[in-house]
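For this view, one protein chain was removed and the others were kept in their places.
A and B are the chain letters, set down in written order, and residue numbers restart from 1 in every chain.
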Amino acid sequence: METSTTALLVLGLIGSFAFALSGALAAVRAELDLFGVAVVAAATGLAGGILRDVLLGLRPTALRDWRFVAVVVAAAAVVILVHPVLERSRRAMELAEAAGLGFVCVAGTVDAFDHHSGPVEAVMLGALTGIGGGVVRDLLLGEAPVVLRRGFYAVPALIGALIYSCAQEVGAGGLVAAIVAVGVCVGLRLLGISKDINLPRAGPRWPDQSEP
Amino acid sequence: METSTTALLVLGLIGSFAFALSGALAAVRAELDLFGVAVVAAATGLAGGILRDVLLGLRPTALRDWRFVAVVVAAAAVVILVHPVLERSRRAMELAEAAGLGFVCVAGTVDAFDHHSGPVEAVMLGALTGIGGGVVRDLLLGEAPVVLRRGFYAVPALIGALIYSCAQEVGAGGLVAAIVAVGVCVGLRLLGISKDINLPRAGPRWPDQSEP
Partner (left out) sequence: METSTTALLVLGLIGSFAFALSGALAAVRAELDLFGVAVVAAATGLAGGILRDVLLGLRPTALRDWRFVAVVVAAAAVVILVHPVLERSRRAMELAEAAGLGFVCVAGTVDAFDHHSGPVEAVMLGALTGIGGGVVRDLLLGEAPVVLRRGFYAVPALIGALIYSCAQEVGAGGLVAAIVAVGVCVGLRLLGISKDINLPRAGPRWPDQSEP
């Protein structure tokens, strides 16, 4: 319990920071003002953890612990200060998003087990909270959530959550299992981006039935 | 209590399956990949029940009980396998959406009474969770929630929730009342579609004041 509490805090803080970076970069690209950047960074960074705690029946740690507020504000500040020298913003955002996905998704899985979830709930909760940050970011920026469209996003989240759940079920949960699960999830996501992996679609192009 | 627990599970599972079908069909139409179809199906199918449990202060059954996960995965699989032979996809989606609306909305009403709600909360909760599935589906696909625009959607949900609430208040709650309420809600929704019922708008076309 002690181990997983520490693991959870570290995972959560890194995940919040990474997602907040991705949110801030997207907000700068969308030409929001400084405060809009900070708000989108905070919402993207904290959404996963807040959702997780609400679904576990807890009051969200991300609102209570000043360290979470501090990391998302720091992420917004970093992006506002350094973004002009970032040459390849899309790459930076993809890295931040992949890291956020991995850390938040494994944090959700760890936290679910800490609160007496079975493995089904732990996997669902981990994947859901991992995906949540990117969905919130896209909705706040008025875009269709890209995480459901582009190749390979939910699969790495599910695999990361599954790896930790399996480890936990065989009694090997803890910080090491969490690091492995995060690494596999982030690695798969980045591989999916660099190889442009796309899952097949459900069939031939849907017959044209335009909305009336 | 025993009756309504069984009724609730059955209503919830059917509602989740129907909404998941509607989500999967919409995702296939939007040309998402296979996994995107599964994710939208799961989100659409489970959103109503998760929202209901969160608003009742409970940990969501839809994440804990493998049967809910199984029905949404099954719905996604059915759509992926058979959609090419569905000749009239819009009709299929409308049917699935109407069924989801009816079952989820009455399930929300039943569950609220099981958790000591008064009739106002039960009706609000039933209608809200019934509408929730379609709203989540549309937001995830990057569309304006059609349920608030097209003719006749929230009214059947409110009427279904009202029917069950009245039955409950006169001591006639249970599976029979639930079936009647679902039937009326689904029937009204389908009638609204086939007759193209539209409620009146709030007045003459709003004077042109384009955003600056």
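Convention: a contact is a pair of C-beta atoms (placed from the backbone, for glycine too) under 8 Å apart; a residue touches a chain by one contact, two chains touch by 3 or more.
No experiment lies behind these values; they were computed from the predicted model shown.
**Q** Given the contact definition stated above, which residue among A:V69, A:C166 or A:I179 touches the chain not shown here?
**A** A:V69
**Q** Can you work out which residue in B:L9, B:A77 or B:M124 touches the chain that's missing from view?
**A** B:M124
**Q** Kindly note down the residues of chain A that lie in touch with the hidden chain.
**A** Against the missing chain, chain A presents residues 27-29, 31-40, 50, 54, 57-60, 63-66, 69, 79-80, 83-84, 89-90, 139-143.
**Q** For chain B, enumerate the residues touching the unshown chain of the complex.
**A** For chain B, the residues touching the absent chain are 54-57, 117-118, 120-121, 124-125, 128, 131, 135, 139, 143-145, 148-149, 151, 154-155, 198-207, 209.
The definition used in the following text is that only the chains that are shown with their structure count from here on.
**Q** Indicate the whole-number Å distance between the mean C-alpha point of chain A and the mean C-alpha point of chain B.
**A** 27
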